[in-house]
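Next up is a structure, given as structure tokens.
Of the protein chains in this complex, one is absent; all others appear in place.
Per-chain numbering from 1; labels A, B and C assigned in written order.
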Amino acid sequence: MSSTYGKNVKISIFGQSHSAAIGVVIDGVPAGFSVDMEKLQSFLDRRAPGRSPYSTPRKEADRPEFLSGLVGNVTCGAPICAVIRNTNTRSQDYDNLRDVPRPGHADYTAHIKYGGHEDVSGGGHFSGRLTAPLCIAGGILLQILQEQGISVKAGIKEIGGSTEDPFGRIEEAARRGDSVGGIIECTVEGLPAGIGGPMFDGIENKVAQAVFSIPAVKGIEFGRGFDAARITGSENNDEYYYDGEQVRTRTNNHGGILGGISSGMPVVFRVAVKPTPSISIEQSSISYSRGENARLAVRGRHDPCIVPRAVPCVEAAAAIAIYDLIKGE
Amino acid sequence: MSSTYGKNVKISIFGQSHSAAIGVVIDGVPAGFSVDMEKLQSFLDRRAPGRSPYSTPRKEADRPEFLSGLVGNVTCGAPICAVIRNTNTRSQDYDNLRDVPRPGHADYTAHIKYGGHEDVSGGGHFSGRLTAPLCIAGGILLQILQEQGISVKAGIKEIGGSTEDPFGRIEEAARRGDSVGGIIECTVEGLPAGIGGPMFDGIENKVAQAVFSIPAVKGIEFGRGFDAARITGSENNDEYYYDGEQVRTRTNNHGGILGGISSGMPVVFRVAVKPTPSISIEQSSISYSRGENARLAVRGRHDPCIVPRAVPCVEAAAAIAIYDLIKGE
Amino acid sequence: MSSTYGKNVKISIFGQSHSAAIGVVIDGVPAGFSVDMEKLQSFLDRRAPGRSPYSTPRKEADRPEFLSGLVGNVTCGAPICAVIRNTNTRSQDYDNLRDVPRPGHADYTAHIKYGGHEDVSGGGHFSGRLTAPLCIAGGILLQILQEQGISVKAGIKEIGGSTEDPFGRIEEAARRGDSVGGIIECTVEGLPAGIGGPMFDGIENKVAQAVFSIPAVKGIEFGRGFDAARITGSENNDEYYYDGEQVRTRTNNHGGILGGISSGMPVVFRVAVKPTPSISIEQSSISYSRGENARLAVRGRHDPCIVPRAVPCVEAAAAIAIYDLIKGE
Partner (left out) sequence: MSSTYGKNVKISIFGQSHSAAIGVVIDGVPAGFSVDMEKLQSFLDRRAPGRSPYSTPRKEADRPEFLSGLVGNVTCGAPICAVIRNTNTRSQDYDNLRDVPRPGHADYTAHIKYGGHEDVSGGGHFSGRLTAPLCIAGGILLQILQEQGISVKAGIKEIGGSTEDPFGRIEEAARRGDSVGGIIECTVEGLPAGIGGPMFDGIENKVAQAVFSIPAVKGIEFGRGFDAARITGSENNDEYYYDGEQVRTRTNNHGGILGGISSGMPVVFRVAVKPTPSISIEQSSISYSRGENARLAVRGRHDPCIVPRAVPCVEAAAAIAIYDLIKGE
């Protein structure tokens, strides 16, 4: 089903923005791993709202409670379940959305799919808030990967088209009640050569499947990506050489992946994040009940740009994909 | 495993470039569907080599033999297996590749993964030839989708950076013994609203997982894609309106997908195809046996640009993903 | 992974006997279904401990809290998560088991698998208590099946070898500090003909995979089962006839399944439940720490027979398997 990922580690995410809790079950983490809870909390804090002037003021510490899978802080081999209670919910902000779907959101498509039974409040299961349990799972797996010498680091590459003044673009959009998107780049270092496979379960396939779980992601490219389509083979091919005993390539246009399999060079990919669809500028939409066009200004608390908070989510998604691949070898 | 795809229809691709045959098992096609064999052959011919002055002269009709799953041309509910015999193989062209991996190919990564037991001839299981069985599966599913009023059409958007003279770029590269890549755009029309789901099995996740099975694909973007990261929310949000009883959006920056679920607007995505890595220009590489750097000029028959032949492969991959989603509803 | 089941509905069970909570995530239940909470509670009560003189006196109402997936009592299409808090735990009862594994339990095998990091208390993830979340999932799916006219009913067929005085056998065993097992028969009525499939995902395969999740189950047989191996084809074959327009068989040795597919006759299967391994009679075992043989008398609260409480678990497991099959059609 849609909210379940993985073969060798199974991630099952649940919750709606305004349900009693959101959370995740992680099945397949090896026994005996000691989770560094402070480090996990720091990781979750990077995603949490209310941490910067640009992010939504809904202030909730994303403090997971572990219901199972740990004895103390040590994994016992049983599935880990962690939940975060939803406390600071203002469902009335969403009352008008029951009838008028927000452009750019999943309100309308969920309405059709679930026949009007979808949980509208706060975007329900489609809320960006559901990236918190993604980050719990990813945060734990990042720690396990790190122990194996593998690091996953993402960063903002550009926002609103600017690489030089990304935060200026956010401020500008915020002032107008508008929003901006951006591009995140992620690098996986320390992954040994030979991980992955051809066809459907290669690194690109798995990472892409995981990363598109983050709402607002609309594109992904590996290595030189779309730009590779514009250069020649002699420019794009990465030549091999021996660096001592180590085989390396002089350039990394392949982004560390050939035939779906890691080459030992850093895995590099970029992700396109669209502008937050919730804006206070009035937009055209429809009214289900009246069967006619309608106008809508989204109220409530919304980030003018979710790119900074999406950075740890990209790391989390990549960690889940990479760990699932490694464990399957 | 890596060469198996799907949940509600299972695609299992097998074969190496120079093994006895290549083929595919398709499990989950409904009984009673009459396969139009001529139409399927025309579809496969679009992918086949030797059809244009720009494609490799290895001339093999990709004529599938159906071993199972059909009674006459009609599906019987049992898994379909179709194979294509490999006849026109020149393994000696690949002898030097046993020791010196081609830059940009999976030779090296497969060598590491399979401990030197990989089938080197013709690229083995990593050969572009393996897109033929992908197209058999996709070609059949395209017919089933068409019967349901759903069309999947891809086309070349640019080659070698040019939208105006793509074939000029191919000729130019061919003259220099070099190669070029390009961008393919694919549109799915007729998909009803409400197909797909949030998180990990939405349309983007599934299509991306399928499309990255095509060797040389290095990026995918949906709707406005990477460009959406550079505009504002008020520009990017697609406003809803009633077109009679039909809900539509005035623009289609969302590419027909919101929250992983179809909106009823055309699903649109673009795919970046890197330049063919096999070029006759001499390149640097390594020699496994000598443990030192080496030079390599790839001999044999190679396309200076595989983008035209990749177009039906993108349609096939999209069809497999979309059909798997529809069947799961 | 081990604690996840299903393709069209995904069941993910978590928790240990003495962790903060046990629970289940159910992904794939259709939106708009109204869960009858009283009925669900009655179903769970059949499994709960402390309800009869023969069951363990650990008295905990198995009252699930729904964290997600419902708006009121109605499913919203998002994954359902339900948890039961563990309150009445006496971990000290299990202290000696850290070193001396109980014969007939998973203590030793878990110890080897998880390298000594397993949660020993109360049997951890291997506890019979984990059938409570199985029953939550099964209880909901039973309600959905019922709405489709499908009933799943199990009952005790024999206990301790006796069909005539099963409860006498339990009393007798209890008096001696011993335990007994038994056989449960389950019947699925109303399943239309044509559900299931050949080979690996037929009804027998799916039901067996689900039912063996219940600790203590050591065998399953469909229709005439093992007895069919002892009669002739002319006795075992069930002859077809028209009952009005309805095709039926005069006997039901096939247990409603041929070629993995339902025939429209009742699906009938029986399950062998071994005697509760926890007995107060002293037994031989080993001491990990001393590396030598040891003696063990299991203290704490244990059922002399779990067969009565396993009856709803068999219904739950069958419901999960049957629903997963039906949804995949």
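Please note the rule applied: contacts are C-beta pairs under 8 Å (C-beta built on N, C-alpha and C of every residue); 3 or more make two chains touch, one makes a residue touch a chain.
None of these values were measured; they are calculated from a predicted model.
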Selected residue (touches chain absent from view) among B:S3, B:T131, B:T249 or B:S262: B:S3
Chain not shown: contacting residue from C:G23, C:P49, C:P64 or C:G202: C:G202
Among B:A20, B:M37 or B:A297, residue touching the chain not depicted: B:A20
Those residues of subunit A which, in the complete complex, touch the missing chain: 7-8, 78, 198, 328
Interface residues of subunit B (partner: the chain not displayed): 1-4, 8-10, 12-16, 19-23, 25, 27-28, 31-32, 65-71, 74-81, 83, 110, 113-119, 124-125
Hidden partner interface residues of subunit C, rising order: 1-5, 11, 13, 101, 103-106, 108-110, 112-113, 125-126, 130, 158, 160-161, 173, 176, 178-183, 193-202, 204-206, 208-210, 212-213, 215, 217-226, 228-242, 245, 247, 249-250, 253-255, 257-264, 272-279, 281, 283-286, 291-293
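Here is the rule we use: only the chains that are shown with their structure count from here on.
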Leader among chain pairs (count of C-beta contacts): A-B
Chain whose Cα centroid lies nearest the overall Cα centroid: A
Farthest chain relative to subunit C (centres taken as mean CA coordinates): B
Distance between the centres, which are taken as Cα means, of subunit C and subunit B, whole angstrom: 44
For subunit A paired with subunit B, centre-to-centre distance based on mean C-alpha positions, whole Å: 26
Subunit A: positions in contact with at least two other chains: 1-4, 13, 110, 113, 125
